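Below is the structure I would like to discuss, written out as structure tokens.
Only a single protein chain was left out; the remaining protein chains are all shown in position.
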Amino acid sequence: MTQSFLKPKAEPSLSVGSGPYLHGRQSTSKILWAVLAALFPILIATLVFSGWNALKNYLVTVVCALLFEYFFEFITAQKSRIHDGSSILFALLFCLLMPANATLAQIIMGVFVVIVFGKELFGGLGQHLFHPALVGYLFMIRAFPSPPPMFGFATTLLIPICGLVLIWNQLICWQSTFFYLVSSGLALYLSGFDVPQSSGFLMLIAFFFITDFASSPITQEARVLFSTVAGLLTAAFCAWMNLAQAATAAILISNAAVPLIDYFVYLVIRK
Amino acid sequence: MMIIDSLDQHFLMFVIFVCAQILLYEVGVKQALQNYWFLGLFYFLVFSCVQGLVIFARYCLIPLFPIPAVFLLALVLLQNGLKGAPQFQKKSPALADFYLFSSLGLGLIWVVDLSGQTVFVASYNFVEAFVWSWFCAVLLPLLAGIRERIEFMDTPPNIPTAAIFLAAAAILVLIFSFF
Partner (left out) sequence: MKGLKKGMALPDFKYGSLSSTKIQFLPPPRFVAFPLNQHAGVNLKPILQEGDEVLVGTKIAEHPNENSVPLHSSTSGRISKITKDLILIESDEADRMDPSIRPRAEVPQKPEELIALIRQAGVVDLGGSAAPTHVRLLEARKQNVHTLIINGCESEPFLTSDHVLMLNHPVEILKGAELLRIAAGAVRAVIVTERNKLEAVEILNSKNYNLKLSTIKTAYFSSRYPQGSDRALTESVLGKALEHGQSASQAGVLVENVATVFAAYEAVYLNKPLYERVVTIAGPCVFEPKNVWARIGTKASDLIRSAKGFLRQPSKVLFGGPMTGEAIGDLERPITKKVQGILSLSQELIASGQEQACTRCAKCVDVCPESLIPETLMRAVKKEKFGLALEYDIQSCTECGLCSYVCPSNIPLVSLIQFGKANCQSQTQQPDDAVLSQTQS
């Protein structure tokens, strides 16, 4: 049809698309950066507690994490994903666990394991089976003798505060945190362990390590089971090794069991 | 515990063996869970046979080296017996081969381990047998789950899934090397 004089401008055609035409306006990148933001006060607190020379460790960590991720994605011909901030998050979590006097070489090696073997090899964000920071930490403690990380009183207070802020904004799942703390705390207390001394470490694990989405199950009930099992295993393994090693082993074993837990819980729910 | 002591030498062998099982036979989680009780009992039987054979050989002062051959013969007979069983007819005809390979490998690992023992293994440890067999039976669906998940996820394009699965298994070995 020829254009009518009454409608001098051609009307733009409407696109169709599909699916719901409304969106909740949340974004994965924002969630990751928010978790990083919550981690930031804790990093500052550890620097204050253990000395500012650990700052170079953190900086090296961040730079190396981005570099390793970029190069891995370049080598495997994938689109670069370094902007979502997940590799910085895992590398910084790993760095928190390392002792302050770790050499740069150790840090770089550890970050390499975290990024390549922990995260990228399995497919990147959301696909990793084990918690990348714990994979790196496992590698480090098997390769070099490391003392378990100790957190001062201020940090121990700060961790739950930052964690609760995240839970309040529904950025991490509260069931994992709560059940891990309850099961590991109770089991450790009952077996005579000195819980208050290592509570900082337990809190860190509970708020930042167990709650990682990709390495925990997908249904609420499965997450409860997962974190309870991880907590009990943490307490059980303390009989053979120190708390940091026990927690690492326990959580990594639970991560390995996640596909099984997911499958099992979904069958039970359906019935 | 006998097996737990030698874990850091033989666990690697063991995990690689289980991984090979899962990669070669493509055992699914559902399959493994459905056959869970049977697997546990089966490995218990295998462990007991191996233990029994070793105790018998030491008691009768027979050297240990023909044991693998005897074991293999017993397993082939068992496999042929299992093939006719109705339990397997409805699940999958290849299940009997899986059991053969599974028990063969496990038996060999145990015999190798036991022949390296300097201590005379005089008694049959029921608890150890039980724990070991259920541990094997649980590890199988666990690793099968990991394999299915790795296939399911968006892994990097140029890397084969078998390699990623073995990397996951390597991490598990590293964890167990603590003990």
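Note that the chains are named A and B in the order they appear, and that numbering of residues resets to 1 at the start of each chain.
Please note the rule applied: contacts are C-beta pairs under 8 Å (C-beta built on N, C-alpha and C of every residue); 3 or more make two chains touch, one makes a residue touch a chain.
Remember, predicted model here, so these are calculated numbers, not experimental data.
Touch, as defined at the top, links the missing chain to these shown chains in the whole complex: A, B. For the chain left out of this panel, the touching residue among A:I75, A:L104 or A:I218 is A:I218.
Contact residues of chain B toward the unshown chain are 24-31, 92-95, 97-98, 101, 148, 151-154.
For chain A, the residues touching the absent chain in the complete assembly are 11-24, 26-31, 81, 84, 124-127, 173, 213-214, 216, 218-220, 266, 269-271.
Keep in mind that, in the parts below, only the chains that are shown with their structure count from here on.
The part of chain B that touches chain A in the complex is made up of residues 29-30, 33, 141-142, 145-146, 148-150, 153-159, 164, 167-168, 171-172, 174-175, 177-179.
Chain A makes touch with chain B in their complex at residues 72, 76-78, 117, 120-124, 127, 129-130, 135, 138-139, 142, 237, 240-241, 245, 248-249, 252-253, 256-260, 262-264.
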